[in-house]
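A single protein chain has been omitted; all remaining protein chains appear in their positions.
And then chain A:
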Amino acid sequence: MAKIPRSFRLLEELEKGEKGLGDGSCSYGLKDSDDIAMCEWNGTIIGPPHSAFENRIFSLSIYCGDNYPDVPPIVKFDSRITLPCVNQQGLVDLSRVASIAQWRRDFSLENVLVELRREMAAPANRKTPQPVEGSEFPPLDIVALGKQRRA
């Protein structure tokens, strides 16, 4: 089995993201279109219908380190949200996101966003009151955090 290197994997993900995913409820792209290392990404999730998240667009920052996809990305909500897998800083604890808790190399940024949206729609979370729309978590240097985790 050929093991696709990080860069070509991320290029594939970028092309898929540029074409638009599934029903359009999740999207992602490079933060800077000329970031040749493809480290920093932006994502959005549209809140699922019939939930406290409905009609809201959630913005996320994503960092894919040198060892992605062998290790998961660092994912942070920029938009304030109340979910069990998201801490007070907005950082996502992927080990608390049901179907991707055990990270696998073939998981993608799309999987992460789709599964986070599924968390929002989960029976335990869908009625959780949410922070004021438009409020944001304080900024956090996820690049530094990623490098720290590696060290």
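Details
The definition used in the following text is that a residue touches a chain if its C-beta (ideal position, glycine included) is under 8 Å from a C-beta of that chain, and two chains touch if they have at least 3 such contacts; residues count from 1.
FYI, contacts and distances are computed from a predicted model.
One subunit of the complex is not drawn; among "Ubiquitin-conjugating enzyme 13", "Replication factor C subunit 2", "[RNA-polymerase]-subunit kinase" or "CCZ1/INTU/HSP4 first Longin domain-containing protein", its UniProt record names it "Ubiquitin-conjugating enzyme 13".
Note that of A:Ile4, A:Ala122 or A:Val143, the residue touching the chain absent from this view is A:Ile4.
The chain not shown here touches chain A at positions 1-5, 7-8, 11, 14, 33-36, 38.
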